[in-house]
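Only one structure is covered here, and it is reproduced in the block below.
All protein chains of the complex are present and in place, except for one that has been dropped.
On to chain A.
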């Protein structure tokens, strides 16, 4: 029975790795949620907490990396087990980046709260973050459930985020043209929106990793990775000449 015992303690190590990913994921999700919440309500205190919490994700990423390397060295895993471990390293680095993006949003809260803007500016941002958060939650849930069929669906939804981001970009541009006093806040908000859009991209990355862990194959077909904001021009600027 020694073989079985080894297998069991190995399983346990893998599970503890998954638990750690869970902790990181939960924190990253919470940070994004709180950063956007702080942005919408102008709560600089909450923003400060978000910024502080980022350290946890950095620490966890290191821990997961170390644990993963230790497991590889000790067990010399193959196939599915190896994919599991390498996947955990990749997911943890994506989650760490999500934390950084949330932190960046939180850092802008004070600047935006100073020049307070009408709430309509924030409505789009919260809707965008809801989309990105739903995305993140779904991939991590897929990781927990080990069901690959939901993952390609997650990746397709990233297009929704890109589309929403592009429309938000246009909206913010309009506010800036309406009133130059909006420029400070709107510029920060554009960066915040871009950060949230990037969260969606990381969710897609994680989706690909999870798919690889579960099936051993890569997700088929390149997705159209595009935010269209580089084509957006200021409304009305065309008519000016004529």
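What we mean here is this: a contact is a pair of C-beta atoms (placed from the backbone, for glycine too) under 8 Å apart; a residue touches a chain by one contact, two chains touch by 3 or more; residues count from 1.
By our rule, contacts and distances are computed from a predicted model.
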Practice problem: Out of "ABC transporter ATP-binding protein", "histidine kinase", "NADH dehydrogenase (Quinone), chain G" or "RNA polymerase sigma-70 factor", flag the one the UniProt entry gives for the chain missing from this complex. | Solution: "histidine kinase"
Quiz prompt | Among A:41, A:104, A:167 or A:215, residue touching the chain not depicted | solution = A:41
Quiz item: On chain A, what residues meet the omitted chain?
Solution: 11-12, 15-16, 18-19, 21-23, 25-27, 29-30, 33, 41-45, 113, 116, 119, 130, 133-134, 137, 140-141, 143-147
